[in-house]
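Yeah, one chain of the complex is gone here, protein chain that is, but the others are all in their spots.
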């Protein structure tokens, strides 16, 4: 029992460096957003309290875990117990705020918090990729993955088309822009804190303007056959022979 | 050809340690369950025989592969060919039993087998996390992932809301309880076999009682707007200006 208590205390006093603090803020914000998202009418699927806590914690750590696994590190969210603890608390806080507020307030808070955590995770992801000696292209990709993977998991779980791929006020665009700014500052020799703050500031401002002005990604022309149902599945041979049949 | 045959024989005589035996039992049970699950009316999506074998094998190894990838090990399910062989055989067995039995028997067998493999994978996951020097919080998380990741994959594939997040007779709760018991025993100095058996026994008993008594996770209050359709997407600017408009 003494061993158990000592292990608990030791793990809670885990030393936190700069990177961990940035990461914890982003994960907590993302978990908060995840809980609000799971409760939106578009996403709510009769989730239980346990389910919402789990989904929020998953949203909180998914970006960081994906990033770390790809970079072959044991995920920070698992070596440091505070990620899961703070994510759980953030989810509980989100539920309690949701209970006491109107829909409009919730929507505004959700949009504001997402606008904050999105560039935050993107900057951290870009930094992690550059530190791992990956090329710039990958810094942008890992910034985008870090910033938006949590949303992907929640959308898939809730059977909603993931926001990355549909109109979303430049959701992924914001992550890529933030990562790009971070890359430029990194190569200009800035250190991690000021570079992160400036990149996040720019990404955050862009996101807010995109939300206020309803900037959207362009949609291509409608496919001729879309929504007309699946084309009947025919053997390729039949289709080809028909193609060459005289008309 | 001689090289090929020797490679096959060598790989089949892979030495199995304690950990591998535990793991193989859990994976085989999970594959068996996966095949039954894929055939349930709720999940069946005109899967082919090949599809059911694949989905069952995936369900069998998903928990262990997720756990190993997160802990930066080459997944045991790929270094040891018996995982895939036994998973395939278990899926075939499940199909053949399903063919010859009534729905009620199948349901009971499915629930019983799940109640067994769930805590089994949880205990193994918790042990692996502790052996990797991760904090207790992560042992609980990896226990939950190991025990329930297979179900998540099958549910997502079948377009069903994953059981982790909806009412499920404390599905994840059972995994966390088992992991917690394992953690306590681990710090009390128990060795792997007795600790696993006791933790699994407690988890299994809890699960059976939860099933028999229909214990369910609490659902929070219904969101006011749920099922009322998606709120119309308006630019944030419009919503804000409306908010501040005199009424």
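Should a chain be cited, it is by its letter among A and B, assigned in written order, with residues numbered from 1 in that chain.
The rule is simple: contacts are C-beta pairs under 8 Å (C-beta built on N, C-alpha and C of every residue); 3 or more make two chains touch, one makes a residue touch a chain.
For clarity, every value in this text was computed on a predicted model and none was experimentally measured.
Novice: From the list A:38, A:142, A:177 or A:211, pick the residue that touches the absent chain.
Specialist: Residue touching the absent chain, from the options given: A:142.
Novice: Where does chain A touch the missing chain, residue by residue?
Specialist: Counting only chain A, the missing chain is touched by 69-72, 129, 132, 134-138, 141-142, 144, 156, 159, 161-162, 164-167, 170, 172-173, 183-184, 187-189, 216-221, 223-231, 234-240, 243.
Novice: When the complex is taken as a whole, what residues of chain B touch the one chain not shown?
Specialist: Residues of chain B in contact with the hidden chain: 1, 3-4, 7-8, 11, 14, 38-42, 44-52, 54-55, 65, 69, 72-75, 78-81, 84-85, 95, 98-99, 103-104, 107-108, 111, 156-159, 208, 211-214.
What we mean here is this: only the chains that are shown with their structure count from here on.
Novice: In whole angstrom, what separates the CA-based centres of chain A and chain B?
Specialist: Distance between chain centres, rounded to whole Å: 24 Å.
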